[in-house]
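The complex is shown incomplete by one protein chain, all other protein chains being positioned as in the whole.
Take a look at chain A:
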Amino acid sequence: MAMTSKNFSKKKPVGVIGIGSFGTAIANILAEKSHVIVYARKPEVVEEINLHHTSNGKSLHEDIEATNSPEYICQQCEILFPVVSSAGFREVMQQFAPYLHPYHMLIHGTKGLSLLLPKGKTLETVDKIKRENIATMSEIIQNETVVVRIGCLAGPNLAKELLKKQPAATVIASKYNEVILEGQRLLRSDRFQVYGNQDIIGVELSGVLKNIIAIAAGALAGMGLGENAKGLLISRGMVELIYLGKALGGSTKSFIGLAGIGDLVATCSSNLSRNYTVGYRLANGESLDQIIADMDEVAEGINTVMLIKTFVENAGMRAPITENLYKVLFEGFKVEEALGYLMKYPFNVDVDFL
C-alpha cells in the first residue's frame, strides 16, 4: 500500500505494547491506516521486527517500527494498545506509568484477570478472595497509571484467522465515547467490523470467563464427543458465564453480545484456541504441567479457573463447570469423572437470567 493513501498526515503514530500472536494481528490491522510503533521487551525481537519485518516468524507490515523504550513509545503515541498476558500486565503498566499522561488513551486486548492481594499473601495462603481482590486489566491500568480514557478490545478474534486477513468483528468497550470512536477509526476496515459498548467491565469479563468454557469444550472434543455435547456445554456455559459475570459487576446485555456469546462460540469450536487445546490434551490423558511446558504463550483460562473457583467459594455461589474444571486441572480428576458429575448436577431451569 502506498504511503499517500494513508490518512496519518497529522495524526500521531499508534502504539502496540507486546507482540505475541494477538499483538501481531492487531499491529497489522492498525498499520493499514496508521504508522505503528510496537514495544517489545527483548532487543532481539525489536531487531527482528526492524530488520526483517517479522515477529516470531509471522510477517509484519513494513511500516511497523519496533522499540524497547517505554519512554519513546509514550512520547510518540497518544493511543496505545497493550496486548500482554495478564500475568505480566501489572508489571508492564508499572514500567510505563512514569511516561504516561492523562491525555493518553489505552485500549487493551488482554483476556485475563489479576489478583490484588494484601502484601505477603498468595492465592494459596489467603483464606478468601473478594471482588476487590480481583482486577480486570482496565482496573489495573486505573490503579497503576494516571490514564483515565481506557478501553478494551474483545470478541471472536482468533489471532491466526486475523493474520490470514479473514473477515471478523470486534467490540471496543469504554466509558468514554471518544475512546470507542478513536478505536473504530483506527481499526475499522472492509473486513474488520468494530462495535462499541459502554460496559467495559462486562465486555472484559465476557472475554475472560469464556476461556473457562473453552477449556471444557476442548475436553469434550478430546473425549471424542459430538455436537450435542457441545451445544449443551455452550448453552450451560453461557448461563454460568452470565451468573459469574453479573456477580463481578458486568451487565447481562454485554454477555449476550459479540464479546460474550460471539467469542464463546468461536473459541468452543476452534482448535486454534489455546484454551481449547489445553482441554483437548487434558482429555487425552496429558497432565497440566506437560501441556504448559510446550505452549509458547499462556492459556489465560487456566489462571482464570483458579481465581474464579476461589472467588465462588467465598461468595457462597455455585459454578459447576468451573468447579469441576478446577478439579481436573489441579486435583488430578479425570475428565470423565467431572463430566459424569455435571450430568448428574440438578440443573432444572433452562434460562433464568433474562
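Just so we're on the same page, a residue touches a chain if its C-beta (ideal position, glycine included) is under 8 Å from a C-beta of that chain, and two chains touch if they have at least 3 such contacts; residues count from 1.
Note that in this section contacts and distances are computed from a predicted model.
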Looking at UniProt, which of "Glycerol-3-phosphate acyltransferase", "AzlD domain-containing protein", "Acyl carrier protein" or "Branched-chain amino acid ABC transporter permease" names the chain that isn't shown?
"Glycerol-3-phosphate acyltransferase"
Where A:A87, A:V146 or A:M295 are the choices, the one touching the absent chain is A:V146
Residue among A:H61, A:K175 or A:R188 that touches the chain left out of view:
A:K175
If the missing chain were put back, which residues of chain A would it touch?
11-12, 78, 97-98, 101-103, 146, 148-149, 175-178
